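The complex appears here without one of its protein chains, the remainder shown in place.
Letters are used for the chains, namely A and B, taken in the order the chains are written, and counting of residues starts over at 1 for each.
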Amino acid sequence: MLFVLFPGFGRAESVLYGVGGDFKGFDPVDAGDVESADQVGRVYEGLLEYAYLDRPYHVIPRLAEALPEVSADGLTYTFKIKKGIRFPDDPCFPGGKGREVTAQDFVYSFLRTLNPRLQSQGDWIFVNHVRGAQEWVDRVSSSKDPVNYDAPFPGFVATDRYTLQVNLAKPYPQLLWVLTMQYAFVVPREAVEFYGKDFRNHPVGTGPFRLKAWRRNYRIEYERNPFFSGQTFPANTDPEFQADVGKPLPLVDRIIEYDIREYYTTWQMFLGGQLYSAGINKDYFEKVISPQLELSGDLARRGIRLQKSPLLNTYYLGFNMLDPVVGGMSEPRKKLRQAFASALNVKKYCEVLTNNRSTPATSPIPPGVAGHEPKPYPHAYDLERAKRLLAEAGYPGGKDAKGKQLRLTMIMPGAGSTDARQAADFYAEQLRAIGVELEVQMLTGAEYLRREHEGETQIFWAGWVIDYPDAQNVLQLFYGPNKCPGVNATNYQNPEFDKLYEHVVSMADSPERTALYAKMADIVVEDCPWALMTYPLAYGLFQPWFQNYKQHAFPYANWKYFKVLPH
Amino acid sequence: MGAYIIRRLLSVIPITLGVLFITFFLFRVVGGNPAYRIAGKNASPARIAQISKERGYDKPLFLNWRNPLDAQFPRLCLQLVRLDFGESMTTKQRVSTMLREGMLPSLCLTTPLFIIELVLAIALALVAAFYRGTWIDRSLVILSVMGMSISSLVYIMVAQFWLASEWRLFPVWGFEGPQYLLLPILIGVVAGVGGSVRFYRTVMLDEMNQEYVRTARAKGVANRTVLFRHVLRNAMIPILTNVIVAIPFLYTGALLLENFFGIPGLGRLTVNAVFNGDEDVIFATTFIGSVLFVIANLATDIAYTWADPRIRLK
Partner (left out) sequence: MSDGPNNTGLWQIAWRQLRHNRFAMVCLAILGLYTAVWIYAEATFWGARIRGVTPAYKVSNYDIRNQPPSAAHPLGTNFAGRDNLSQMIQGTRIAFEIGLLTSVIVIPIGFALGAVAGYFGRKIDTAVVYLYSVIDSVPGILLIMAIAYVVRSVVERSEAFQAITRYVDSGLLAVCVGMGFTGWVGLCRLIRAEYFKHRERQYVLAARALGVSDGAIMFRHIAPNVLHLIIINFSLRFPGLVLTEAVLSYLGVGVRDEPSWGAIINDAKQRLWLGNWWELAGATAAMFFLVLALNIFGDALRDALDPKLRTAEAKTA
């Protein structure tokens, strides 16, 4: 009965029904979280994008004609922009007619990301790298005048209508990666000025879809953007993706998403065929997936497919290196941290708390990123070793010289959710086995972030979702000068590591750089500011009528490739 | 009377200030600087300082000696008085827009829920009072107390699972039309009616023990006439108090029902806001809530004079 009531069924158009969440609207400069990035990626585009089907990940031109020309010193990147790309018709343009995208639009959009008054979460992609960026930010920040986007800016120069030059202060080999990110998407100045504060609710982009209706906290609907220009399904060698090669994108007419908070509602609706995909909750796993990690009978018979693939994330427990008990680089402290890591039965954790939807981590650099070496984690679970190291650290049996039991506190986000509660319980139990009492504090996201950034922690649970497939993005978390309130939340500082880091950041991709990445990872593993936990796997169930899906670590622009068969 | 109303309306100022002080203290003073949340995971220290400055988090909390109005708390109060509710930190939307959009779904749910529950509870209480002391009365009371003794979470989980998911009697989730509100309203009424029945019955029985009722009955006035003509009318005062004071909270919605059934109302909004430490949303809802509350209390007092002419306002 329910199914009939949902609109859109039984029509000839192809519609993709899914689940979305809370997000911040459609201003690319604000799309710092995964959900916002995902929504923004449907309506806006940038110069470059990831090649959807290829692995390892690499970038291809999207609004650029081709990959940029790079000067010999690696400081100037010249992009040719495709001719004939149009912003869609919208009341914000004179006469309501959309216009062609030019190099100046990119200069404007990039400067918006830098603009401190917009409080973008993406300024880091340019600020320390692009020539004159820091000065520009400081100037805007200290003046009260309106921001002048037209004044010449040395970093971004539109040399003619279709040519954009990006000038760097120092080599920045990650530039091509970050230009695929939402912060570098192109927006029309007319729309920003016309809609003002409401710009985030009125996307005017060149992307494959445009916003049709949006009811916050409830439902969002996109339709095909008639002004989307010239892209077809890429030629490839994978037999699964041959059906649509050469067909114009996007392949679905509409996307409709519901904001569902309770997992089992999602599950009911997926089983009813109302949603194209559903994740699998830990508690449902056993019923859905056989012990061989295959789909169990009923779902398999309905043609529902299971896709699993690694994500490029690393979960870990971080130690605050400034803490008087667990921090510091002295030998006993290091042993204490190593003992802690060795006491965690991560394999059991993967099995019990994630139903093997993750694997034990062995290096801060996740597999699939250059620099990750397939070798065992030296502090893997070993209860005897943990006890021995603990004794060597000065806490035999978990007690200090005065016989007082060692008591540690750890913070994690996800206040009070069932999953967090069960995980907390698991950690405490593991540490009890070596005589250490661990108090796990579950905080709201806000409180957690604040304490992590202010260094007000002893041990903290954390995960790093990689921004682009380059180990530098993870290794920056160990660079001394990035310490709290920066990204280096452990306050780890090792002069040897810092020197290597300063050296590698300006190196282009090469076997030497990969070797250095691996070496840096080894230093970190030895010093143990992180007790490594897991690499998560993405597990999703998909309806038989949902096609062309390939798991991607940076999936925000992939909506145009998906297809829905009549069903 | 006019002076009384004005004086009571003026009490909105100290009460609202008190409410804002509590929320400000809980979220800004103890909760700390929210700039980290705005800045995101790759933020540099300089960026965080910049955002603090931009949003005024670097100003003194309560008192700035050089310029008394240039501190965080006075600024917040002035901003709210201008009915400028600011911008949500998590959705980046204007709070006024969010409240406006959430109000309708919330009221769609709570208003019928409230009215049905009220009418049903008064009717059942009348039945119980009419048959007081008999098995009808006793079983109504026991049922009411039993109904009150089950967690509303359990009502929702059980009803959503069996009535909607398993037996397909109602939609599981959504806000597409009136039929989507049926189950949440049903659950709300069942979960809430017990307490009301018990209360209204007590009120009516107390009234029935009054001298005049006994006299009337001794004179041979029919039980039914006494109940409807006298008791119900006089019992209106406590009932009205109960009802009117509950009205301001209708706008905050029914948070559990909204969350489980996907009704995009204010209950959901405020709970998310508390979770995310989204101050501006919380300041705005508590501000509006306290103003409405004071007005509702005033309305109760005025309603008293209407229901019972012996009461004079001064």
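Keep in mind that, in the parts below, a residue touches a chain if its C-beta (ideal position, glycine included) is under 8 Å from a C-beta of that chain, and two chains touch if they have at least 3 such contacts.
Values in this document were obtained by computation on a predicted structure and should not be read as measured data.
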Which of these, B:N67, B:T134 or B:S151, touches the one chain of the complex that we don't see? B:S151
Among B:C77, B:A216 or B:V294, choose the residue that contacts the chain missing from this document, as touch is defined above. B:V294
With the missing chain put back, which residues of chain B would touch it? List them for me. 11, 14-15, 18-19, 22-23, 26-27, 30-31, 145-146, 148-154, 157-158, 161, 165, 198-199, 202-203, 205-206, 238, 241-242, 248-249, 252, 255-256, 270-271, 274-275, 282, 285-286, 289-290, 293-294, 297
Omitted-chain footprint on chain A covers residues 263-264, 267, 281-284, 286-287, 348, 351-352, 409, 414-418, 421-422, 424-426, 428-429, 432, 439-444, 447, 451, 456
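By definition in this document, only the chains that are shown with their structure count from here on.
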Considering only the defined contacts, which chain B positions touch chain A in the complex? 31-34, 36-45, 47-48, 50-51, 53-55, 90-94, 98, 101-102, 160-161, 164-165, 168, 171-177, 179, 259-260, 262, 264, 268-269, 272, 275-277
Residue numbers of chain A touching chain B in their complex, please. 1-2, 5-7, 22-25, 27, 30, 32, 116-117, 119, 121-124, 127-128, 137, 141, 197, 200-201, 215-218, 258-262, 264-265, 268-269, 415, 444-447, 449-450, 453-454, 467, 482, 485-487
